[in-house]
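Only one protein chain is missing; all other protein chains are in place.
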Amino acid sequence: MYEFRNDYNSVGHPKVVERLMDQVHTVYPGYGFDQASDRAKEMIQEKIKRDVQINFVPSGTSANILSLTANLKPYEGVVAAESGHIVNDEAGALEAVGHKVVFVESQDGKIKPQALEDYLAQDHDFFNILPKIVYISNSTELGTVYRKAELERIYKACQDHGVYLYIDGARMGSALMSPACDYSLEDLAGLCDIFTIGGTKNGALFGEAVVFCNKALGENFHYYLKQHGVLTAKGFLMGLQYQALFTDDLYFENAKIANSMAMKLAEGVKEMGLDFAYPAESNQIFVSLPEGKLEKLAQTVTFEDFGPLEGDRECVRFVTTYHTKEEEVQGLLDSLRSLVG
Amino acid sequence: MYEFRNDYNSVGHPKVVERLMDQVHTVYPGYGFDQASDRAKEMIQEKIKRDVQINFVPSGTSANILSLTANLKPYEGVVAAESGHIVNDEAGALEAVGHKVVFVESQDGKIKPQALEDYLAQDHDFFNILPKIVYISNSTELGTVYRKAELERIYKACQDHGVYLYIDGARMGSALMSPACDYSLEDLAGLCDIFTIGGTKNGALFGEAVVFCNKALGENFHYYLKQHGVLTAKGFLMGLQYQALFTDDLYFENAKIANSMAMKLAEGVKEMGLDFAYPAESNQIFVSLPEGKLEKLAQTVTFEDFGPLEGDRECVRFVTTYHTKEEEVQGLLDSLRSLVG
Amino acid sequence: MYEFRNDYNSVGHPKVVERLMDQVHTVYPGYGFDQASDRAKEMIQEKIKRDVQINFVPSGTSANILSLTANLKPYEGVVAAESGHIVNDEAGALEAVGHKVVFVESQDGKIKPQALEDYLAQDHDFFNILPKIVYISNSTELGTVYRKAELERIYKACQDHGVYLYIDGARMGSALMSPACDYSLEDLAGLCDIFTIGGTKNGALFGEAVVFCNKALGENFHYYLKQHGVLTAKGFLMGLQYQALFTDDLYFENAKIANSMAMKLAEGVKEMGLDFAYPAESNQIFVSLPEGKLEKLAQTVTFEDFGPLEGDRECVRFVTTYHTKEEEVQGLLDSLRSLVG
Partner (left out) sequence: MYEFRNDYNSVGHPKVVERLMDQVHTVYPGYGFDQASDRAKEMIQEKIKRDVQINFVPSGTSANILSLTANLKPYEGVVAAESGHIVNDEAGALEAVGHKVVFVESQDGKIKPQALEDYLAQDHDFFNILPKIVYISNSTELGTVYRKAELERIYKACQDHGVYLYIDGARMGSALMSPACDYSLEDLAGLCDIFTIGGTKNGALFGEAVVFCNKALGENFHYYLKQHGVLTAKGFLMGLQYQALFTDDLYFENAKIANSMAMKLAEGVKEMGLDFAYPAESNQIFVSLPEGKLEKLAQTVTFEDFGPLEGDRECVRFVTTYHTKEEEVQGLLDSLRSLVG
């Protein structure tokens, strides 16, 4: 079976697990107030080259919801694209903490800067919530990557209206290593108030690093984590993992492998004349297939069914990771070719 | 430094980490719907010998709060001892999901059955919440262990009033292996509606097994976990860890070591004429020291300061674990002796 | 100035205020457990001719949110039309109590039965909430009225999937007295689980009667009201008002007047060749005007601006009430004529 269902399907990168094994007899203080976490934060900070606050959070949903809402008043809300992870994939987590999301127009998973500018410029009366933070993901849920000019324009609109910008970086490695990306991790810290560097989908067992570029927003954040059961008792586990990920650029190397496998896949798909449902820019490739082929495909490949497209087509998602092998990509391409050839 | 501050201060038992390392190249489905989790549940179920539902949850606070509240109406609340973990150690997590806790009298961390019976028998009018679930911990936050007769009486009071009983087993291993314990894991399943088997404090990197003896209460529980960001993407990680913990009774053996070290410590404490603040029944030993000794003690030992006691005394907590060594206990006893000798 | 902005712009019907004045020296028990409330419930029940539970709630938003969510588990949510009052007009009230709303396709403010059937028949996995209650309003926020066949089909879809149906009757009087309506208050009780009979917009100072046709859903509802600060201390005030409204059918007579004024207005609008933005079926009339006319209109008439329509048109809403006079309708028509004539 060729495995392309997702990028959180294995324990973690061997170097990450080895780091845990190495430290199996060491005793650490609890709740992330330990030397391993401190060292990991330093290593990330060295890349960012800016005075930021970093907190490790064990899951992507927790990182999103708590970062978004820690600073909201009850009647303030979140602005997002309808394809946002917080909208469709977190089981009402945002609403469960009392906040509402409003939508602005997006394309291929990316908020349109013009639409955001227009929305924020409106009068926001008390019949609905006050917009206070904008959520975008990068790479997006549809595999696309924001360009620097887009982020600049979105962030400016936010700042003009006293609104914060949060970037969900569950797949930040793949975004930054994308051929479509024209900025670095360092640049990113100047383009938003908060962003995350996702570990779970790029080599860690679990863990997201939340980076508060706007440090005021991170004040007492560990209280809020504790309240949600996600101030990990053994916080040093994330410190150790991020140490491994930021040693010899493992985090970026993992993403490069995933992306290069995705680009090989994309080339093959293109060569056989298939269309992409969304631009192929990172480690998630969305292909438009003729109807009725999924069952056969599922016999040799794991993938995610993204539902019907116009014109009797179906959308499937293939995800590559740091452990995807070239022969697996070939296997998948062969399977596709046998379907549509 | 002799380490007695807590039982969540190291990565995990080597056999648990090895199990993860072994599987580093295996691909698993996400969100706990995998063969490793299924096998771990079977292994636990074999011990329980009863048809139960098991869910793995990454943290103790999440396990508590979500198990307690998944089935509550907005105006229903929780009954607990004032020393309960949900009261003092979870940063308002219960209130954050909208529910209130009311207290009944307790002794040494254990709810008094009579006090519970009296409270539940009262008229509960609409000026306050309706009690719907009772929270107890075993072993308790003060190191004590419920006896079978106590649990039976508490559970009967609950059942008589249509109220559920939840047992927080963050330290269930230590409770069950306690010399004071007169029941088994199997018995426990008949003494409450929900209980947990805590991994984090007994050899796992992270993870609590929530056991729904009353299976109706566990319906769709994974939705609620997802909504709280704790339906772990790599759920198989907890499956693998619990496999290791329930192979050759590692879970119980770990607890036995912790308890035997605690009992050695307790003996030594007793011999030197010191009093216990609470009965020494499990891996947490609470000692009453003369005032003004903590600073010196802190030079050689890590421990938790539990504040002043009556009569110019101070309470300190020492916690043993599966990796506590006999020479560490000796070292701690020597340090104590030099303080009070 | 001709007043057509809304139907909650005056103290209340004189007969309602008189009823309060009459009783100014009577002493009543608190929180709605009084003889005046009991009598009012009997009077309503006599119209419904079915064993129901009735609770009085002081505001429409409270009636909606609390009725919708009193019986939901944390991961269950609400289904509604995008034009629903709970979506756009309650400042995130539903989300504030932790619940999410999902949309199904609607037309002119009414949920399309087919769209609801399709949605409920889908698989609802844990990435999003579980639908558990459907919210519709009648008359709708766009002035339209459900037909009996529509309600039957919607309610059947709900029942087929174990989902409840709630009808927001903030303007139930106008709905039932509409020429488009083919059912009675009595019929309504068989067409849903919960509905409300709105007082605020039809003669009361404040107050909505929540009718639980499915009485199990109303269990302990007063606890939930108390928790939200809306179990009115002087609950008898609503009892007295509903007594007045259900004496000599004042509630229905008020609605008839409002509707007949609206129909006169609609006729006049039609005669002068203007289009309706939505079908004119109750006491809210939505007119499509050429762009750029609102400022002038606002000099003689109060109304609500409903924003741009396609083709350089603008939508305005005119609302009639029990105290709208024929000469006011004439005045409004004259104003419109002078704009577009």
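A few comments on the model shown:
Order as written gives the chain letters A, B and C; numbering starts at 1 within each chain.
As a convention for this text, a contact is a pair of C-beta atoms (placed from the backbone, for glycine too) under 8 Å apart; a residue touches a chain by one contact, two chains touch by 3 or more.
Predicted model, so just to flag it, every value in this text is computed and none were measured.
Every shown chain that the unseen chain touches in the whole complex is listed here: A, B, C. In the complete assembly, the contact with the undisplayed chain comes from C:232, out of C:106, C:232 or C:320. When the omitted chain is restored, the residue from A:37, A:53, A:69 or A:282 that touches it is A:69.
Contact with the chain not shown here comes from a single listed residue; of C:20, C:43, C:180 or C:309, that residue is C:20. Within the complete assembly, B:95 is the residue of B:95, B:108, B:187 or B:219 that touches the hidden chain.
Listed by residue number, the positions of subunit C touching the unshown chain are 3, 5-6, 8-12, 14, 17-18, 20-21, 23-30, 58-65, 90-93, 96-97, 200-201, 205-206, 223, 226-230, 232-234, 236-237, 240, 323.
Contact between subunit B and the unshown chain involves residues 74-75, 77, 88-92, 94-100, 126-129.
For subunit A, the residues in touch with the chain missing from this view are 31, 69-71, 73-75, 97-98, 126-127, 129-130, 220, 222-224, 226-227, 231.
The working rule: only the chains that are shown with their structure count from here on.
With centres defined by CA atoms alone, the chain at the far end from subunit B is C. Of all chains shown, A has the CA centroid lying nearest to the centroid of every protein CA atom. As a whole-number value, the distance joining the C-alpha centres of subunit A and subunit C reads 42 Å.
The centroid of the Cα atoms in subunit A and the matching centroid in subunit B are 34 Å apart. Subunit C has its Cα centroid 50 Å from the Cα centroid of subunit B. The multi-chain contact residues of subunit C, meaning those touching 2 or more other chains, are 74-75, 97-98, 126-127, 129.
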